[in-house]
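Excerpt of the complex: some chains, original placement.
To keep things simple, chains are lettered A, B, C and D as they appear, and every chain counts its residues starting from 1.
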Amino acid sequence: MIDPDLLECFDNPAPQGAYLIEHTAEEFTSLCPRTGHPDFGTIILRYVPDRLCVELKSLKLYYQSFRDAGIFYEAVTNRIRDDLVNLMQPRWLELTTQWKGRGGIRSRITATHGTRPDNLPEPGHGR
Amino acid sequence: MIDPDLLECFDNPAPQGAYLIEHTAEEFTSLCPRTGHPDFGTIILRYVPDRLCVELKSLKLYYQSFRDAGIFYEAVTNRIRDDLVNLMQPRWLELTTQWKGRGGIRSRITATHGTRPDNLPEPGHGR
Amino acid sequence: MIDPDLLECFDNPAPQGAYLIEHTAEEFTSLCPRTGHPDFGTIILRYVPDRLCVELKSLKLYYQSFRDAGIFYEAVTNRIRDDLVNLMQPRWLELTTQWKGRGGIRSRITATHGTRPDNLPEPGHGR
Amino acid sequence: MIDPDLLECFDNPAPQGAYLIEHTAEEFTSLCPRTGHPDFGTIILRYVPDRLCVELKSLKLYYQSFRDAGIFYEAVTNRIRDDLVNLMQPRWLELTTQWKGRGGIRSRITATHGTRPDNLPEPGHGR
């Protein structure tokens, strides 16, 4: 089940300045707490690190730990936000979940932590 | 291994005014420091030169020197930013790395140096 | 070789107001000053004329005069900007060069002259 | 030859408020004043009428009257702008010409009259 202990950190290699990190996971699945049916989503994490960065393989394993959890979209979004904030204490963090839909309805949820630093590039900038 | 001594400069042919230079390298590879597996990315460099410009072939060779380095995405991004700032002392510099993904996660990191001059064209402007 | 004397002007037919002129040349070639290999680029000129406009056929011949010149991208960009500013003394001018890439790196350089007048249409507007 | 007397008006049916009119003519041809070769372009007219609107068939005939004129792109643009401003005295008018290219160079010229009213839809908006 959901296991934040899977998350690992490494020291921010450039702690003196603000820079933007973005990880997009397109293969996420959990279970609907009402029906038990699987949900499929995309998790977009953006953050400005302070002293720590989340290690990518551990992030993948942490996301996989939702596979058998019965949990609402809204709770997924805030749970990941909280676990990552607890782990890294970032300067700023934004967590967006996008869901392919159930019963013909597509959903997207966004939760944040902290204040967005000025002078950050726009999300999607540079694609 | 990573060798900033490969980088060469030439004198900015127009040092009196601010103008924007953008180099996009779509063929970049390094190694994951945890698993040793290869990572593949795109490196987008944008800068406003002061007295010096980086020579393009030397930039290619410098990027190639990461081929056998085991290094995190975040460290690649800040290392290139720092090496180029040390080399050129530009008025402004932005370094973005985009990674095709490992374990189903795509990543993008952006680090900057200095303050973006006003009146610069937008990124992507003119395409 | 590079010959700004090829450039010809004609009197701005509407000198009393600000309007925007854009010429995009997709067939430009020069030589790399290090390796001697040919470079291929696109030259995008945008300007607001004052008393003079550059004549289009002469602009084509001027661009063709770079065919055998060994010259960096940055110098091409600023040289064209300077030659056209000297010729026309425009109210505002922006010169962008885009290069197909050498060693897997695509480049784009933008240099300007003067301050962009307010109320000009956006670049790309009207396509 | 170029004949603004071909242009006809009719009374603006809604003179009390600002609204936007756009006419795009994709079949325009004139002659290069240097070489005599034909030029082919698109003429995009946008304006906010005051008391008068230009009649569409007369606009077509007026555009056709450039067919045998030897005239620069810049002069075409300002000539049409001026003739239509003289005819209609619009609140605001923007005239853009786009040219398929000669010698590998594509061109676009934009001239305006008056100040763009606030709250107008963006060009291209709603397509």
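Criterion: contacts are C-beta pairs under 8 Å (C-beta built on N, C-alpha and C of every residue); 3 or more make two chains touch, one makes a residue touch a chain.
Only a predicted model underlies this, so the values are computations on that prediction, with no experimental measurement involved.
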{"item": "Whole-complex copies, counting every chain including the 4 in place", "value": "10"}
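FYI, only the chains that are shown with their structure count from here on.
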{"item": "Steps needed, at minimum, to go from chain A to chain C via contacts", "value": "2"}
{"item": "Angular offset of chain C relative to chain D [C-alpha, multiple of 5 degrees]", "value": "60"}
{"item": "Intercentroid distance (Cα basis), chain D paired with chain A, Å", "value": "52"}
{"item": "Inter-centroid spacing, chain B versus chain A (mean Cα positions, whole Å)", "value": "26"}
{"item": "CA centroid of chain B to CA centroid of chain D, Å", "value": "45"}
{"item": "Residue list for chain A, restricted to those that touch at least two other chains", "value": "none"}
{"item": "Pairwise touch network: line, ring, star, complete, or other", "value": "line"}
{"item": "Set of all touching chain pairs, with the criterion as stated earlier", "value": "A-B, B-C, C-D"}
{"item": "List of chain B residues in touch with chain C within their complex", "value": "10, 12-14, 17, 19-27, 49, 53, 55-57, 59-60, 119-121, 125-127"}
{"item": "Interface residues, chain C side, partner chain B - complex", "value": "34-35, 44, 72-75, 77-79, 81-82, 94, 96, 98, 102-113, 115-116, 123-124"}
